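In this view, the complex is presented without one of its protein chains, the others remaining in place.
Chain lettering (A and B) follows the sequence in which the chains are written, and residue indices restart at 1 in each chain.
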Amino acid sequence: MTEILTVLSKKKFINILPKLNRRHSTLLRVTFSSLILLCIIAASMLLSNDRIATNFDLKNLPPSMAHPFGTDWLGRDMFTRTIKGLSLSIYIGIIASLSSVIIALILGMGAATLGKAFDTFVTWLVDLFLGMPHLVALILIAFTVGGGAKGVIIGVACTHWTSLTRVIRAEVLQLRSAEFVQISRQMGKKPLWIAIHHILPHLVPQFFIGFVLLFPHAILHEASITFLGFGLSPHKPAIGVILSESMKYLSTGMWWLAFFPGLLLFVTVRAFDSIGENLRLLFDPHNAHE
Amino acid sequence: MQLEARNLSFRYGKGPLIINNLNLELKSGEILGLSGPSGCGKTTLAKILSGYELPQGGSVKIDGKSIPSKGFNPVQLIFQHPEKAVNPRWQMKKTLNEGWSPDNELLDSLGIEKAWLKRWPNELSGGELQRFCVAKALSPKTRFLIADEITTMLDAITQAQIWNVVLNKARENNIGVLVVSHDQHLINRLCDRVFIGK
Partner (left out) sequence: MLEVNNLSISFIQYEKGLKQKTIQVISDLNIKISKGEILAIVGSSGSGKSLLAHAILGILPKNALMSGTILYDGRELTTKRQKKLRGNEIAFIPQSVNFLDPLMKVGSQVRSSVSAGEKKEKQRKIFDRYSLDSRTDSLFPFQLSGGMARRVLVASAVVGGAKLIVADEPTPGLHPEVVNETLGHLRELANQGCAILLITHDIGTALNVADSIAVFYSGITIEISPVSDFSGKGESLRHPYTKALWNALPQNDFNPIDGFQPSHIEQHSGCPFNSRCTFKSSECVSKLPLIRDVRFGKVRCYHAT
(Lines give C-alpha, C1' and ligand atoms only; values in the text may rest on other atoms or scores of the structure.)
Protein backbone atom coordinates (compact mmCIF):
# COMPACT_ATOMS: atom_id res chain seq x y z
CA MET A 1 0.00 0.00 0.00
CA THR A 2 2.73 2.44 0.95
CA GLU A 3 4.43 1.53 -2.29
CA ILE A 4 1.38 2.50 -4.27
CA LEU A 5 1.18 5.75 -2.34
CA THR A 6 4.76 6.69 -3.10
CA VAL A 7 4.25 5.86 -6.72
CA LEU A 8 1.14 8.00 -6.76
CA SER A 9 2.82 10.91 -5.06
CA LYS A 10 5.74 10.64 -7.42
CA LYS A 11 3.37 10.78 -10.35
CA LYS A 12 1.64 13.81 -8.93
CA PHE A 13 4.92 15.55 -8.41
CA ILE A 14 5.78 14.96 -12.03
CA ASN A 15 2.46 16.44 -13.06
CA ILE A 16 2.97 19.61 -11.06
CA LEU A 17 6.54 20.17 -12.16
CA PRO A 18 6.64 19.06 -15.78
CA LYS A 19 9.85 17.25 -16.50
CA LEU A 20 11.75 19.00 -19.22
CA ASN A 21 12.63 16.77 -22.09
CA ARG A 22 15.54 17.46 -24.42
CA ARG A 23 13.47 19.39 -26.91
CA HIS A 24 11.99 21.55 -24.18
CA SER A 25 15.35 22.51 -22.72
CA THR A 26 16.84 23.03 -26.16
CA LEU A 27 14.02 25.33 -27.15
CA LEU A 28 14.30 27.16 -23.82
CA ARG A 29 17.97 27.78 -24.42
CA VAL A 30 17.40 28.93 -27.96
CA THR A 31 14.65 31.32 -26.85
CA PHE A 32 16.73 32.68 -23.99
CA SER A 33 19.71 33.31 -26.24
CA SER A 34 17.57 34.95 -28.89
CA LEU A 35 15.99 37.14 -26.21
CA ILE A 36 19.39 38.44 -25.14
CA LEU A 37 20.19 39.39 -28.70
CA LEU A 38 16.80 41.00 -29.27
CA CYS A 39 17.21 42.98 -26.04
CA ILE A 40 20.53 44.34 -27.24
CA ILE A 41 19.06 45.44 -30.55
CA ALA A 42 15.97 46.94 -28.93
CA ALA A 43 18.03 48.74 -26.28
CA SER A 44 20.31 50.26 -28.88
CA MET A 45 17.29 51.76 -30.60
CA LEU A 46 15.82 53.11 -27.37
CA LEU A 47 18.99 54.66 -25.94
CA SER A 48 19.44 58.20 -27.21
CA ASN A 49 22.58 59.38 -28.94
CA ASP A 50 22.89 62.24 -26.41
CA ARG A 51 24.34 59.79 -23.94
CA ILE A 52 27.35 59.22 -26.14
CA ALA A 53 27.93 62.89 -26.92
CA THR A 54 31.13 64.35 -25.48
CA ASN A 55 30.51 65.78 -22.01
CA PHE A 56 33.62 66.63 -20.01
CA ASP A 57 31.59 67.15 -16.80
CA LEU A 58 31.01 63.42 -16.65
CA LYS A 59 34.37 62.07 -17.71
CA ASN A 60 36.10 59.04 -16.20
CA LEU A 61 33.25 58.09 -13.87
CA PRO A 62 33.31 54.56 -12.43
CA PRO A 63 30.17 52.40 -12.77
CA SER A 64 27.12 53.81 -10.94
CA MET A 65 23.35 53.66 -11.16
CA ALA A 66 23.26 56.44 -13.74
CA HIS A 67 26.09 54.95 -15.76
CA PRO A 68 26.11 51.20 -15.16
CA PHE A 69 29.26 50.66 -17.22
CA GLY A 70 30.86 53.99 -16.20
CA THR A 71 31.95 56.73 -18.60
CA ASP A 72 35.09 57.24 -20.66
CA TRP A 73 37.64 60.08 -20.90
CA LEU A 74 35.23 62.08 -23.09
CA GLY A 75 32.32 61.62 -20.71
CA ARG A 76 30.45 59.21 -23.00
CA ASP A 77 28.21 56.62 -21.35
CA MET A 78 29.94 53.28 -21.77
CA PHE A 79 26.71 51.27 -21.43
CA THR A 80 25.16 53.06 -24.40
CA ARG A 81 28.34 52.77 -26.42
CA THR A 82 28.62 49.06 -25.70
CA ILE A 83 25.00 48.30 -26.57
CA LYS A 84 25.11 50.35 -29.76
CA GLY A 85 28.43 48.80 -30.67
CA LEU A 86 27.13 45.30 -30.12
CA SER A 87 23.97 45.87 -32.11
CA LEU A 88 26.06 47.22 -34.97
CA SER A 89 28.18 44.07 -34.65
CA ILE A 90 25.04 41.93 -34.79
CA TYR A 91 23.86 43.62 -37.98
CA ILE A 92 27.24 43.19 -39.57
CA GLY A 93 27.35 39.60 -38.35
CA ILE A 94 23.96 38.76 -39.84
CA ILE A 95 24.78 40.21 -43.24
CA ALA A 96 28.27 38.77 -43.34
CA SER A 97 27.38 35.25 -42.22
CA LEU A 98 24.25 35.13 -44.38
CA SER A 99 26.27 36.00 -47.46
CA SER A 100 28.96 33.46 -46.48
CA VAL A 101 26.34 30.75 -46.20
CA ILE A 102 24.77 31.65 -49.53
CA ILE A 103 28.17 31.62 -51.23
CA ALA A 104 28.85 28.25 -49.64
CA LEU A 105 25.51 26.86 -50.75
CA ILE A 106 25.93 27.97 -54.36
CA LEU A 107 29.57 26.86 -54.64
CA GLY A 108 28.95 23.60 -52.78
CA MET A 109 25.92 22.63 -54.87
CA GLY A 110 27.70 23.74 -58.04
CA ALA A 111 30.86 21.82 -57.27
CA ALA A 112 28.91 18.64 -56.76
CA THR A 113 26.57 18.98 -59.74
CA LEU A 114 28.12 21.15 -62.46
CA GLY A 115 30.86 18.82 -63.55
CA LYS A 116 34.51 18.12 -62.98
CA ALA A 117 36.03 21.44 -64.08
CA PHE A 118 33.90 23.55 -61.78
CA ASP A 119 34.48 21.11 -58.94
CA THR A 120 38.25 21.33 -59.37
CA PHE A 121 38.02 25.12 -59.43
CA VAL A 122 35.95 25.27 -56.23
CA THR A 123 38.21 22.81 -54.46
CA TRP A 124 41.22 24.86 -55.50
CA LEU A 125 39.55 28.06 -54.28
CA VAL A 126 38.68 26.48 -50.94
CA ASP A 127 42.26 25.28 -50.50
CA LEU A 128 43.57 28.71 -51.44
CA PHE A 129 41.48 30.46 -48.81
CA LEU A 130 42.06 27.84 -46.17
CA GLY A 131 45.78 27.91 -46.92
CA MET A 132 46.31 31.49 -45.89
CA PRO A 133 45.71 32.83 -42.40
CA HIS A 134 42.14 33.91 -41.93
CA LEU A 135 42.86 37.28 -40.47
CA VAL A 136 45.41 38.26 -43.09
CA ALA A 137 42.96 37.62 -45.92
CA LEU A 138 40.29 39.45 -44.02
CA ILE A 139 42.46 42.52 -43.48
CA LEU A 140 43.61 42.50 -47.11
CA ILE A 141 40.07 42.35 -48.44
CA ALA A 142 38.69 44.90 -45.99
CA PHE A 143 41.57 47.24 -46.77
CA THR A 144 41.24 46.89 -50.56
CA VAL A 145 37.53 47.67 -50.65
CA GLY A 146 38.11 50.76 -48.55
CA GLY A 147 37.51 49.74 -44.94
CA GLY A 148 34.44 50.72 -42.94
CA ALA A 149 31.36 48.57 -42.44
CA LYS A 150 31.38 47.64 -46.14
CA GLY A 151 34.95 46.40 -45.88
CA VAL A 152 34.22 44.32 -42.82
CA ILE A 153 31.11 42.71 -44.35
CA ILE A 154 32.80 41.88 -47.64
CA GLY A 155 35.91 40.70 -45.82
CA VAL A 156 34.06 38.34 -43.52
CA ALA A 157 31.77 37.08 -46.29
CA CYS A 158 34.73 36.33 -48.56
CA THR A 159 36.72 34.41 -45.98
CA HIS A 160 34.15 32.34 -44.09
CA TRP A 161 32.42 30.31 -46.78
CA THR A 162 35.19 27.74 -47.14
CA SER A 163 34.50 25.06 -44.56
CA LEU A 164 30.76 25.15 -45.10
CA THR A 165 31.31 24.82 -48.84
CA ARG A 166 33.28 21.67 -48.20
CA VAL A 167 30.56 20.26 -45.96
CA ILE A 168 27.81 21.03 -48.47
CA ARG A 169 29.83 19.68 -51.39
CA ALA A 170 30.43 16.41 -49.56
CA GLU A 171 26.78 16.19 -48.55
CA VAL A 172 25.57 16.78 -52.12
CA LEU A 173 28.03 14.23 -53.51
CA GLN A 174 26.74 11.67 -51.05
CA LEU A 175 23.12 12.49 -51.83
CA ARG A 176 23.72 12.23 -55.56
CA SER A 177 24.86 8.65 -55.17
CA ALA A 178 22.03 7.80 -52.77
CA GLU A 179 19.76 5.11 -54.11
CA PHE A 180 16.62 7.19 -53.88
CA VAL A 181 18.18 9.92 -56.04
CA GLN A 182 19.36 7.41 -58.62
CA ILE A 183 15.91 5.83 -58.73
CA SER A 184 14.42 9.27 -59.28
CA ARG A 185 16.71 9.72 -62.27
CA GLN A 186 15.59 6.38 -63.73
CA MET A 187 11.98 7.47 -63.23
CA GLY A 188 12.77 10.23 -65.70
CA LYS A 189 13.08 13.17 -63.30
CA LYS A 190 15.09 16.19 -64.51
CA PRO A 191 18.29 17.22 -62.66
CA LEU A 192 16.74 20.51 -61.52
CA TRP A 193 13.69 18.72 -60.14
CA ILE A 194 15.96 16.31 -58.25
CA ALA A 195 18.05 19.18 -56.89
CA ILE A 196 14.98 20.99 -55.56
CA HIS A 197 12.97 18.04 -54.27
CA HIS A 198 15.58 15.55 -53.16
CA ILE A 199 18.78 17.44 -52.42
CA LEU A 200 17.85 20.87 -51.08
CA PRO A 201 15.61 19.63 -48.24
CA HIS A 202 18.58 17.66 -46.91
CA LEU A 203 20.72 20.80 -46.87
CA VAL A 204 18.33 22.95 -44.84
CA PRO A 205 19.74 21.92 -41.47
CA GLN A 206 23.32 22.48 -42.70
CA PHE A 207 22.27 25.88 -43.94
CA PHE A 208 20.75 27.01 -40.64
CA ILE A 209 23.45 25.58 -38.45
CA GLY A 210 26.13 26.99 -40.72
CA PHE A 211 24.55 30.39 -40.49
CA VAL A 212 24.22 30.40 -36.73
CA LEU A 213 27.69 29.02 -36.07
CA LEU A 214 29.30 31.51 -38.47
CA PHE A 215 27.70 34.39 -36.65
CA PRO A 216 29.96 34.53 -33.58
CA HIS A 217 32.95 34.22 -35.90
CA ALA A 218 31.76 37.18 -37.91
CA ILE A 219 31.28 39.30 -34.80
CA LEU A 220 34.64 38.38 -33.35
CA HIS A 221 36.38 39.11 -36.61
CA GLU A 222 34.57 42.39 -36.99
CA ALA A 223 35.76 43.32 -33.52
CA SER A 224 39.29 42.14 -34.11
CA ILE A 225 39.93 43.93 -37.39
CA THR A 226 38.33 47.07 -36.02
CA PHE A 227 40.57 46.67 -32.98
CA LEU A 228 43.57 46.47 -35.31
CA GLY A 229 42.39 49.62 -37.08
CA PHE A 230 41.39 48.17 -40.46
CA GLY A 231 37.66 48.07 -39.87
CA LEU A 232 35.07 50.55 -38.74
CA SER A 233 35.95 54.21 -38.28
CA PRO A 234 36.89 55.36 -34.77
CA HIS A 235 33.75 57.53 -34.58
CA LYS A 236 31.43 54.55 -34.76
CA PRO A 237 30.40 52.97 -31.45
CA ALA A 238 31.88 49.60 -32.39
CA ILE A 239 33.09 46.98 -29.93
CA GLY A 240 36.44 46.75 -31.66
CA VAL A 241 36.90 50.51 -31.44
CA ILE A 242 35.88 50.57 -27.77
CA LEU A 243 38.27 47.77 -26.86
CA SER A 244 41.24 49.20 -28.72
CA GLU A 245 40.76 52.69 -27.26
CA SER A 246 40.34 51.41 -23.75
CA MET A 247 43.70 49.61 -23.90
CA LYS A 248 45.41 53.00 -23.46
CA TYR A 249 43.45 53.74 -20.31
CA LEU A 250 43.66 50.34 -18.67
CA SER A 251 46.90 51.24 -16.90
CA THR A 252 45.26 54.26 -15.30
CA GLY A 253 42.92 51.98 -13.40
CA MET A 254 39.81 52.56 -15.52
CA TRP A 255 39.07 48.84 -15.72
CA TRP A 256 35.40 49.33 -16.61
CA LEU A 257 36.27 50.63 -20.06
CA ALA A 258 37.32 47.21 -21.28
CA PHE A 259 35.70 44.86 -18.78
CA PHE A 260 31.99 45.41 -19.46
CA PRO A 261 32.15 45.68 -23.25
CA GLY A 262 34.36 42.58 -23.32
CA LEU A 263 31.99 40.68 -21.05
CA LEU A 264 28.96 41.60 -23.14
CA LEU A 265 30.75 40.63 -26.34
CA PHE A 266 31.48 37.27 -24.77
CA VAL A 267 27.84 36.83 -23.70
CA THR A 268 26.59 37.64 -27.19
CA VAL A 269 28.96 35.24 -28.85
CA ARG A 270 28.10 32.50 -26.37
CA ALA A 271 24.38 33.11 -26.93
CA PHE A 272 24.79 32.51 -30.64
CA ASP A 273 27.04 29.55 -30.10
CA SER A 274 24.47 27.93 -27.87
CA ILE A 275 21.69 28.51 -30.42
CA GLY A 276 23.77 26.81 -33.11
CA GLU A 277 24.86 23.96 -30.90
CA ASN A 278 21.31 23.25 -29.74
CA LEU A 279 19.90 23.40 -33.25
CA ARG A 280 22.52 20.90 -34.33
CA LEU A 281 21.47 18.53 -31.57
CA LEU A 282 17.83 18.86 -32.63
CA PHE A 283 18.57 18.09 -36.28
CA ASP A 284 21.03 15.30 -35.64
CA PRO A 285 19.21 12.01 -36.17
CA HIS A 286 21.60 10.10 -33.91
CA ASN A 287 20.45 11.71 -30.70
CA ALA A 288 17.18 13.26 -31.81
CA HIS A 289 15.15 11.07 -29.49
CA GLU A 290 17.26 11.08 -26.36
CA MET B 1 10.48 -7.44 -77.05
CA GLN B 2 13.84 -8.52 -75.81
CA LEU B 3 16.39 -6.99 -73.47
CA GLU B 4 19.85 -7.91 -74.70
CA ALA B 5 23.23 -7.51 -73.08
CA ARG B 6 26.06 -8.03 -75.56
CA ASN B 7 29.72 -8.64 -74.67
CA LEU B 8 29.46 -6.73 -71.40
CA SER B 9 32.58 -6.05 -69.42
CA PHE B 10 32.90 -3.96 -66.30
CA ARG B 11 35.41 -2.98 -63.63
CA TYR B 12 35.36 -0.43 -60.82
CA GLY B 13 38.18 2.07 -61.35
CA LYS B 14 41.34 0.16 -62.13
CA GLY B 15 40.23 -2.97 -60.29
CA PRO B 16 39.88 -6.42 -61.77
CA LEU B 17 37.18 -7.14 -64.36
CA ILE B 18 34.04 -8.04 -62.45
CA ILE B 19 32.08 -8.81 -65.58
CA ASN B 20 33.93 -10.21 -68.56
CA ASN B 21 32.34 -10.60 -71.97
CA LEU B 22 28.87 -11.47 -70.72
CA ASN B 23 25.86 -12.11 -72.96
CA LEU B 24 22.31 -12.32 -71.70
CA GLU B 25 18.80 -12.05 -73.14
CA LEU B 26 15.57 -11.44 -71.29
CA LYS B 27 12.32 -11.76 -73.27
CA SER B 28 9.08 -9.98 -72.47
CA GLY B 29 7.03 -12.01 -70.04
CA GLU B 30 9.95 -14.25 -69.16
CA ILE B 31 10.97 -14.85 -65.55
CA LEU B 32 14.73 -15.40 -65.57
CA GLY B 33 16.71 -16.33 -62.49
CA LEU B 34 20.24 -15.11 -61.85
CA SER B 35 22.31 -16.81 -59.19
CA GLY B 36 25.97 -17.31 -58.45
CA PRO B 37 28.46 -17.02 -55.57
CA SER B 38 28.75 -13.73 -53.70
CA GLY B 39 31.15 -11.31 -55.38
CA CYS B 40 30.48 -12.64 -58.87
CA GLY B 41 28.96 -9.34 -59.97
CA LYS B 42 25.24 -10.07 -59.73
CA THR B 43 24.41 -6.64 -58.34
CA THR B 44 26.73 -4.92 -60.80
CA LEU B 45 25.04 -6.70 -63.70
CA ALA B 46 21.64 -5.66 -62.35
CA LYS B 47 22.81 -2.06 -62.22
CA ILE B 48 24.22 -2.13 -65.74
CA LEU B 49 21.06 -3.64 -67.20
CA SER B 50 18.93 -0.94 -65.61
CA GLY B 51 21.19 1.98 -66.55
CA TYR B 52 22.66 2.73 -63.10
CA GLU B 53 26.18 1.91 -64.24
CA LEU B 54 27.75 2.21 -67.68
CA PRO B 55 29.74 -0.80 -68.86
CA GLN B 56 33.28 -0.25 -70.15
CA GLY B 57 32.65 -2.65 -72.98
CA GLY B 58 29.56 -4.00 -74.72
CA SER B 59 26.04 -2.68 -74.74
CA VAL B 60 22.54 -3.11 -73.33
CA LYS B 61 19.75 -2.77 -75.90
CA ILE B 62 16.05 -3.42 -76.32
CA ASP B 63 15.29 -5.04 -79.66
CA GLY B 64 18.59 -3.79 -81.02
CA LYS B 65 17.91 -0.16 -80.07
CA SER B 66 19.83 1.51 -77.30
CA ILE B 67 17.88 2.69 -74.26
CA PRO B 68 17.45 6.50 -74.05
CA SER B 69 19.30 7.90 -71.03
CA LYS B 70 16.64 10.55 -70.40
CA GLY B 71 13.02 10.04 -69.43
CA PHE B 72 11.42 7.03 -67.79
CA ASN B 73 13.62 3.98 -68.10
CA PRO B 74 11.63 0.96 -69.35
CA VAL B 75 14.09 -1.22 -67.41
CA GLN B 76 13.43 -0.64 -63.72
CA LEU B 77 15.55 -1.89 -60.84
CA ILE B 78 14.32 -2.74 -57.35
CA PHE B 79 17.00 -2.72 -54.66
CA GLN B 80 17.66 -5.06 -51.77
CA HIS B 81 17.37 -2.46 -49.01
CA PRO B 82 14.16 -0.43 -49.31
CA GLU B 83 15.28 1.84 -46.45
CA LYS B 84 17.90 3.36 -48.75
CA ALA B 85 15.61 3.51 -51.77
CA VAL B 86 13.17 6.02 -50.30
CA ASN B 87 13.91 9.62 -49.39
CA PRO B 88 13.83 9.79 -45.58
CA ARG B 89 12.46 13.34 -45.69
CA TRP B 90 9.49 12.52 -47.88
CA GLN B 91 6.11 11.30 -46.77
CA MET B 92 5.33 7.91 -48.33
CA LYS B 93 2.63 9.41 -50.55
CA LYS B 94 5.19 11.54 -52.37
CA THR B 95 7.58 8.62 -52.77
CA LEU B 96 4.83 6.36 -54.10
CA ASN B 97 3.67 8.85 -56.73
CA GLU B 98 7.12 9.98 -57.85
CA GLY B 99 7.15 8.09 -61.15
CA TRP B 100 3.48 7.35 -61.73
CA SER B 101 0.29 7.11 -59.67
CA PRO B 102 -0.34 3.46 -58.81
CA ASP B 103 -4.06 2.62 -58.79
CA ASN B 104 -5.92 1.38 -55.74
CA GLU B 105 -6.10 -2.11 -57.13
CA LEU B 106 -2.31 -2.44 -57.16
CA LEU B 107 -2.02 -0.89 -53.69
CA ASP B 108 -4.62 -3.33 -52.35
CA SER B 109 -2.97 -6.32 -53.94
CA LEU B 110 0.37 -5.30 -52.38
CA GLY B 111 -1.36 -4.81 -49.04
CA ILE B 112 -0.43 -1.13 -48.79
CA GLU B 113 -2.71 0.43 -46.19
CA LYS B 114 -4.15 3.91 -46.79
CA ALA B 115 -2.81 5.03 -43.40
CA TRP B 116 0.77 4.27 -44.48
CA LEU B 117 0.66 6.97 -47.15
CA LYS B 118 0.84 9.66 -44.48
CA ARG B 119 3.73 8.04 -42.62
CA TRP B 120 7.43 8.81 -42.81
CA PRO B 121 9.83 6.06 -43.93
CA ASN B 122 11.28 5.55 -40.44
CA GLU B 123 7.80 4.67 -39.20
CA LEU B 124 7.48 1.67 -41.52
CA SER B 125 9.24 -1.66 -41.50
CA GLY B 126 11.46 -2.93 -44.31
CA GLY B 127 8.72 -5.20 -45.60
CA GLU B 128 6.23 -2.35 -45.72
CA LEU B 129 8.69 -0.04 -47.49
CA GLN B 130 9.57 -2.70 -50.06
CA ARG B 131 5.89 -2.91 -51.05
CA PHE B 132 6.07 0.78 -51.93
CA CYS B 133 9.24 0.30 -53.97
CA VAL B 134 7.62 -2.56 -55.89
CA ALA B 135 4.50 -0.47 -56.59
CA LYS B 136 6.70 2.38 -57.88
CA ALA B 137 8.57 0.09 -60.24
CA LEU B 138 5.48 -1.61 -61.69
CA SER B 139 4.54 1.36 -63.85
CA PRO B 140 2.64 0.69 -67.09
CA LYS B 141 5.73 2.00 -68.87
CA THR B 142 7.96 -0.65 -67.30
CA ARG B 143 8.91 -3.33 -69.82
CA PHE B 144 11.59 -5.13 -67.84
CA LEU B 145 12.04 -5.48 -64.11
CA ILE B 146 15.35 -6.27 -62.42
CA ALA B 147 14.78 -7.53 -58.89
CA ASP B 148 18.08 -7.57 -56.98
CA GLU B 149 17.54 -9.71 -53.87
CA ILE B 150 14.35 -7.76 -53.19
CA THR B 151 12.99 -10.12 -50.56
CA THR B 152 16.23 -11.33 -48.97
CA MET B 153 15.72 -9.17 -45.90
CA LEU B 154 12.01 -9.97 -45.52
CA ASP B 155 10.12 -12.71 -43.76
CA ALA B 156 8.73 -15.62 -45.75
CA ILE B 157 5.12 -14.43 -45.76
CA THR B 158 5.93 -10.94 -47.03
CA GLN B 159 8.28 -12.51 -49.58
CA ALA B 160 5.54 -14.72 -50.98
CA GLN B 161 3.04 -11.84 -50.97
CA ILE B 162 5.33 -9.54 -52.93
CA TRP B 163 6.34 -12.16 -55.47
CA ASN B 164 2.75 -13.18 -56.13
CA VAL B 165 1.93 -9.57 -57.03
CA VAL B 166 5.04 -9.14 -59.17
CA LEU B 167 4.37 -12.36 -61.09
CA ASN B 168 0.72 -11.43 -61.72
CA LYS B 169 1.58 -7.97 -62.90
CA ALA B 170 4.38 -9.31 -65.10
CA ARG B 171 1.93 -11.70 -66.74
CA GLU B 172 -0.68 -8.96 -67.16
CA ASN B 173 1.70 -6.36 -68.67
CA ASN B 174 4.00 -8.86 -70.36
CA ILE B 175 6.98 -7.65 -68.33
CA GLY B 176 10.25 -9.56 -68.39
CA VAL B 177 11.64 -10.14 -64.88
CA LEU B 178 15.21 -10.88 -63.82
CA VAL B 179 15.20 -12.48 -60.38
CA VAL B 180 18.58 -12.01 -58.69
CA SER B 181 18.77 -14.22 -55.62
CA HIS B 182 21.05 -16.61 -53.81
CA ASP B 183 18.03 -18.56 -52.57
CA GLN B 184 17.86 -21.65 -54.77
CA HIS B 185 14.38 -22.56 -53.54
CA LEU B 186 13.03 -19.15 -54.49
CA ILE B 187 14.58 -19.26 -57.95
CA ASN B 188 13.26 -22.77 -58.58
CA ARG B 189 9.81 -21.64 -57.50
CA LEU B 190 9.70 -18.46 -59.60
CA CYS B 191 11.75 -18.84 -62.74
CA ASP B 192 11.35 -20.34 -66.19
CA ARG B 193 15.08 -20.36 -66.81
CA VAL B 194 18.21 -19.77 -64.71
CA PHE B 195 21.38 -17.92 -65.64
CA ILE B 196 24.39 -18.83 -63.51
CA GLY B 197 27.13 -16.26 -62.98
CA LYS B 198 30.73 -17.28 -62.43
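Basically, a contact is a pair of C-beta atoms (placed from the backbone, for glycine too) under 8 Å apart; a residue touches a chain by one contact, two chains touch by 3 or more.
None of the values given here were measured: they were computed from a predicted structure.
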Out of B:Thr44, B:Asn73, B:Asn87 or B:Gln159, the sole contact with the unshown chain comes from B:Gln159
Missing-chain contact, candidates B:Asp63, B:Glu123, B:Glu172 or B:Asp192, resolves to B:Glu123
Residue positions on subunit B contacting the omitted chain are 37-39, 80, 111, 113, 119, 123-128, 149, 152-161, 163-164, 182-186, 188-190
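Keep in mind that, in the parts below, only the chains that are shown with their structure count from here on.
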CA centroids of subunit A and subunit B: separation to the nearest Å works out as 48
Listed in rising order, the residues of subunit B that touch subunit A in the complex are 50-52, 70-73, 76-77, 79, 81, 84-87, 89, 95, 98-99, 136
Counting only contacts in the complex, subunit A reaches subunit B at residues 178-180, 182-184, 186-189, 198, 201-202
